[in-house]
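A single protein chain has been omitted from the complex, and every remaining protein chain is retained in its original position.
Note that the chains are named A and B in the order they appear, and that numbering of residues resets to 1 at the start of each chain.
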Amino acid sequence: MTARTPKNNAAPQIPPIHGESFLRMSWRVIKAKPTRVIGLVIIVVFALMGIFGPLLYPHNLPINPNAIYAPPSLRYPLGTDFEGTSNLALVITGARYVLFAALMAALFTVVFGTGIGLLSGYLIGTTDTVLMRITDFILTIPGFPLLVVLSTVWNFGQPVAMGFVLGITGWGGLARAVRSQTLSLRERGFIEAARGLGLPGWHIVFFEILPNMGPYIAMNLLVSITGAIYAEVGLFYLGVVPFHVNNWGVMLNLAVFTGGAMESAKALPYLLSPLVAILLLTLGVVLFLDALDEIFNPRLREAA
Amino acid sequence: MNASEPYSAAVGAGITIRNLTVTYHTDRGIFPALKDVSLDIRPQTITGFIGESGSGKTTLAMAIMNAIRTPGLIASGSIYTDGVGDVLKLQGESLRRVHGQHFGFVFQASSNSLNPLKRIGAQLLDLGRSHGIKDPRILLKEARALAERMGMDGDRVLTSYQHELSGGMRQRAGIIFALVLRAKVVILDEPTTALDMLSQQAVLEIIRQIHEERGLTSIIITHDMGVMAEIVQRVVVLYAGRVVEEGPTQDLLQRPRHPYTKGLIDAIPRITGDLAEAKPLAGSPPDLATVPTQGCVFRDRCSLRRPVCDLVEPLAQPAHGDGLVTCHGVNAHD
Partner (left out) sequence: MIEVKHLVKTYPARGGILKQKPVQAVKGVSFVLPDAGAVAFIGESGCGKTTIGRILTGLESYDSGEVLYDGVNLTRLPSAERREKLRKVQLIQQDPYAALNPSRTIAKTLMAPLALEAKRQQKSKAWMASRAREVLALVGLNPEVVLPKYPHMLSGGQRQRVVIARALTVEPDVLVADEAVSMIDVSLRLGILSLLLELRNKHGIAILFITHDVAAARYVGQDGRVCVIYQGEVVEEGVTDDLIQSPVHPYSQALLSAVPVLRGLEAPGPDRYIPLGEFQQDEGTACRFAPRCRYAEERCRTEKPRTVPYGNGGHRHRCHFPVARRVVAEPLEVNS
């Protein structure tokens, strides 16, 4: 067994060894396979794009009447749109809305889903019944049509609003899954032992049960991010949500319905730029997912 | 019935193992799960493989059937069994046929070796079909007879799902699966581990009776010396992939030669006599990754350790009449 050897603690009053830190361990797991590193790099690049992207360009992107629907070139690496604006600039500045809304949606999904699932599964009884009826109700709401309807009365200019609506309709499945796992975990010996030792309920829920669902929840977080991206880009593409800001969905919509990218090759770079961005991000998520299981599951992590 | 009872060596299937080495290939390196094992398993006897977890006892049993799966690999050696030849040369269809018709394997009662969604009878028919049994009625009749032989209601067992059977009944159902194709060699993996004492004794008694009636060659894998003492005629003691001692049960129990065997016997809490005589076995079970590659593998837990143990791996020397012991600390002549 090649467990990490504790640093030498000569004096017994030094607190027990905490092993290696979570970050260091995660990095060790990620770098074990190059694909995981690639996944992480892609995710980080997109995250940076979302945070700093709009700062790299003026508020109103420059237009160029002489380079409308220009093909990719040195000056316009991804070509231009109907006004001669660089597609690269559009993809970069448009990332913030898309990614922020998706992150919000995923956070809502995971926090609500996990929280309600844990509570329901741990407390059982009446709480469980009530929470699960609410969950069933949420599960029956068709999220996408609801968004279409809501968009007629609600201004989705703020990504938080978009994220909130996507998240609030999406946590039902996760809550059900977390609940059933909690129900089986609470019967396990170590939970009974924790109760017998007089450990408080919050400790049992958050420190004994929750870590055992770590891989599942982290995976859900990433998968909900990509899911939310598809959903919002879809909404903009369909044009059911008014455009306020530049984003990938708006680009797709304009490329197809205004630029005629389906018929002429001219607007093709305009259509493909956001699509490639989405594909790349999904690829990054998929590559990275593989590392999560090991990060959260000590049995798989046995030092290689 | 005891160990000194004569058996006829000409009938039934004996097994001859020569220089068998099995390695496990993992991320952490290549480890020998069995190293240079040579052993004769006598026909029509009950032989016991005993050892702690990690001793290689299950690996040895699987190797006998040529059923080692990745990451394990049979690196070298030969295993002859009467009527089949070298099992390690078989593959594909002929190997599959040997499993079931020559070798019957009984899984641990605790393991879920039965399909939870199918009735026992349906699973028996599947087994029959995969071995080309033309008439399923003969198979079911045989199974029913076996069930009744073991003190169960045959029809009830065949129409039950696994969860409807108690631990002891499930173990008996496992024995039906192993014997229904009339195997000559039956290998039982920890047949009583998950059972309580009464079921354990009942299952052991049934194994003994059926072994007698059918003239089988039986192999029992266990970590319980008590189970050995009850039923087995010859004991093979394994430690870290080596056979450290082998011999007839009674003689081995009365005069254990290897310090490990002695430790195992001393570690049994006894129902009568002086409790102070029971002594816990020191140290931890062997871990394949940390087993020394040079010298005796048991030396760290050994009371007879001497300098030579660090350098030279001991060779097998005769003991218990026709048995053997592998230890520097015992003199072959005493």
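As a working rule, a contact is a pair of C-beta atoms (placed from the backbone, for glycine too) under 8 Å apart; a residue touches a chain by one contact, two chains touch by 3 or more.
Predicted model only: the values in this text are computed from it and were never measured.
Asker: With the full complex in mind, choose from A:111, A:134, A:199 or A:289 the residue touching the hidden chain.
Answerer: A:199
Asker: For the full complex, which residue in B:13, B:41, B:139 or B:169 touches the chain that was left out?
Answerer: Selected residue, touching the omitted chain: B:169.
Asker: Hey, which of A:35, A:64, A:127 or A:212 is the one touching the hidden chain?
Answerer: A:212
Asker: Tell me which of A:58, A:125 or A:189 is the one touching the absent chain.
Answerer: A:189
Asker: Considering the whole complex rather than only what is displayed, give the residues of subunit A touching the chain that is not shown.
Answerer: On the side of subunit A, residues 1, 3-4, 6, 9, 12-19, 188-190, 192-199, 203, 207-208, 211-212, 214, 296-299, 302 touch the unshown chain.
Asker: Determine and list the subunit B residues touching the chain excluded from the picture.
Answerer: 2, 52-53, 151-152, 166-169, 196-202, 205-206, 223-227, 229-230, 249-251, 253-255, 263-265, 267-273, 275, 278-281, 284-285
FYI, only the chains that are shown with their structure count from here on.
Asker: Could you tell me the distance, in whole angstrom, between the mean C-alpha positions of subunit A and subunit B?
Answerer: From the centre of subunit A to the centre of subunit B is 52 Å.
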